[in-house]
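Quick one: the structure is below, and I'll ask about it shortly.
The other protein chains are all here in position, but one chain of the complex has been omitted.
Labels run A and B following the written order; every chain starts at residue 1.
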Amino acid sequence: MSYTSFSYLLFFLGITYVLYTLFPKKYKYIVLLCMSYLFYIVSSSWLIVFIVLTTFIIYFSAIWIDKINSIFIDVKKNLNRDEKKNLKNKLLWQKKAVVCVMLFFCLGALIFLKYYNLFSEILNFVIFQHIHLELPYLKLLLPLGISFYTLQAISYVIDVYRGKYKADYCLPRVALYLVFFPTIVEGPIGRYDEYAYQLYEGHSFHYENLTFGCQLILWGLFKKLVIADRANLFVNVVFKSPQDYAGFAVIFSIIFYTIQIYTEFSGCMDIVRGSAQIFSVHLPQNFKQPFFSKSINEFWQRWHMTLGTWLRDYVFYSVSLSQPFKKFNQLVKNHCNGYLSKLLPATTALFFVWICNGLWHGASIKYIVYGMYYYVLMVLGMFLEPVFIKVMKIFHIHKETQYFRVFQIIRTCILVNIGMLIFRAKDLTTAWNMFLSCFRDFSLQPLSSYGLRLSDLLMIVCGVVIVFIVGVLKEKGVSIRETIAKRNIVLRWTVYFAALFIVIILGAYGRGYDAVSFIYAQF
Amino acid sequence: MDNRKNLIKQLSKIGLFLVIFFICLNVFSHILLPKNNNKKSGIKYENARGFYGERKNSLDIIALGNSNLYSSFIPNQLWNNKGYTSYVCAEPSQTVFQAYALLKEVFSCQKPQLVILETDGLFTKGDEFEQITSMYMKEIFPVFEYHSRWRSIQISDFTDSPHYDTTINNKGYVYRSAVKPYKGGKKYLKKKNKRDNFNVFNQMYLDKINQLCQENHASLLLLSVPSAKAWNYEKHNIIKEYALKKNIPFLDLNTEKKQANIDWMTDTKDKGMHLNINGARKVTKYLEEYLQKKYTFIDHRNDIRYDEWNRNKLKTIESKT
Partner (left out) sequence: MEELLDILKDMKPGVQFENEANLIDDGILDSLDVMNLSVILNDEYDIEITPLDIIPENFKSIESIYALITRLQED
């Protein structure tokens, strides 16, 4: 079910909100839980068993880890130092075993359902065709939001394992943490300590949260319906038969796709965060004006931030602070010079992050290359840093000047656009051919040949300008919703009604605009 | 006390906001609603809405369905041979929900004796719940259906009320002459005992259509027109079961023994999905006899009030509208 649909906005959000407000404080969580499961069943029917099983698995494995911890605390006082150490080690292995079992089931379900066909294809190609065996192709259904809730599930158990917080004995809270209906389809990927408690405790009617939440939803709808779905018309035309286009057409289609995916994904996040806010639940931000980034590194700290921090905390640090990795570090240090020994560990750990990032986005070689593309850019940046510094010294370029910053931003945007091309193109060959075709045949054709009217184009441009201005204001730390809220009621309501009817009338939905589902929902 | 005052103030603000919002929705709906039922006014799929232009209560038969129907039922042929008036209210990939909404529109100005529902629309897959919600939203606030019409808005849109009087020469039939054979023959109709399943919502709206017909004293006929790509025995079985249970006649032109004699080499325009004019003539021919045998319609060919149908006969079916 799409977050821009009537059934979501009216039925799910509206009715859930009314019920939530009417229920007594103690039982409000039941409304959220029931509606979330209903949402899941309506969208995914029997596949709900997967998320329910995951809930039980993480609930019990976290409690199990807690039990192991308490054994240690109970007997700790009666032991001497060596015995303590032995016991601690023994228990550590037990805890590790529990985590592994949890990972086996949670991650296993994700890997099997999402990646089985990719892996079987690779295996068939590499090994099995030589020994006359073939893994069959399976038609697997993917449970709604499995890529998102699995990450949440893992982070909960690992945090308990690491001792960041204790296991939660309240099953409905754990269940709600995984299945909360606004976040189930596209994240953001929340953390247990940050938002499970907010979800569970009942919040009474809160005027500011309700109105601010609705405004955020409206802003998200604007980005998705007015800009993204309109840009999609043009993007689809070119990407459907890329061999027919070259030069400006291809360049613009890539830029428009970048616009589309940004306004769509961040618009969806606004709808999601707004939806949560009307229940007085504050979700983490997923986007922080990514197109003002000065480097690829910074871009990924501002784009899909909850995925980035998840990979940092549970892949990057897990790898880089593990025992085998320590040994590897030692080895590098003994055999390589300072330059290499400083960079090699970091780049090795990053490799795992980016392979996960690529694979997470989809089960095909294309997405692995997408991850590797950013990995190579980052590694190159790190290894060539001394060169850059030298070059800048020679040409007397100062890092802090305005021009240089603008240059950096544009450079980052271009690199990101190439990444988006890999992301959107049908396959790698297509992406490569489209990339090459950007550099030839710069003839201009009438707009209509791309399925785009002048009014549509103007609307996209105006929309992007508005998003840009809002972005600049946000960068300057201006809170737009609060600024508007301070104005008098006539002005304020004029703005709200104008926005509402701009979305309703100028939105690219319904007849003439094929329903475009959110790009990220399929992951 | 202060808290309570505050709450009342906030609630009344929300209330006022919603009231203004609904007023605005209605105003915009009025402006954007097409003022005539033709393509130029921007009405949704005008071909299915030509019944508005027919004289009030002059239609005997209304047929609802998707593209399979509008490429196989020719009202003008039925008129020429039997003198019954009929209209094909078929839209591309019409769902049973849209069929229901359209039937309500039909009953607002026509009093058909018979409503024919083509059954392929009962098997469209998709987000049924959303389709139903959006159907009602569009019915209550046409702005959601016609919002894109802002491009062609005129001053008269602000002042005029809708006045639907356009007629469609082909009465909803869409002429297709291309021939692209389907080479599977009768294979698609392998007899099976298994039956397909209805979606809860689809069945609910089939019930509602049935009920709506009863309320308006029209009988309902479930019809399945030949389509090698869309039809199979599982679908036949479930509809058959439903029809028996509800006591509704079900005519399956795919499986019927003395069926329309479709030759899949010459009678389809796109390899077995839709029929072309050859196929449509055969289907309509079969229906003519069936309707005459099973129902008691009046032959209007000599009735002066139906002269427009006779004049229309002179215009060929082969025109696009």
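What we mean here is this: contacts are C-beta pairs under 8 Å (C-beta built on N, C-alpha and C of every residue); 3 or more make two chains touch, one makes a residue touch a chain.
It should be emphasised that the depicted structure is a prediction, and the values quoted were computed from it without experimental measurement.
Peer 1: Which of the visible chains would the unseen chain be in contact with across the whole complex?
Peer 2: Within the full complex, the chain left out of view touches A.
Peer 1: Where the complex has a chain not shown, which of A:296, A:349, A:425 or A:464 is the residue touching it?
Peer 2: A:349
Peer 1: Which of A:166, A:288 or A:312 sits in contact with the chain that's absent?
Peer 2: A:312
Peer 1: Since one chain has been left out of the picture, which residues of subunit A touch it in the full complex?
Peer 2: Looking at subunit A, the ones touching the missing chain are residues 162-164, 297, 301, 312-314, 316-318, 320-321, 326, 329, 342, 345-346, 349-350, 382.
The definition used in the following text is that only the chains that are shown with their structure count from here on.
Peer 1: Determine the centre-to-centre distance between subunit A and subunit B, using the mean Cα coordinates as centres, and give it in whole Å.
Peer 2: Those two chain centres are 43 Å apart.
Peer 1: Using the touch rule from the top, collect the residues of subunit B that touch subunit A in their complex.
Peer 2: The touching residues are 7, 10, 14, 17, 20-21, 24-25, 28, 32, 44, 127, 129-130, 133-134, 137, 143-145, 147-148, 150-151.
Peer 1: Going by the contact rule set out above, which residues of subunit A touch subunit B in the complex?
Peer 2: It comes out as residues 1-2, 5-7, 10-11, 42, 205, 207, 210, 455, 493, 496-497, 500-501, 504-507, 509-513.
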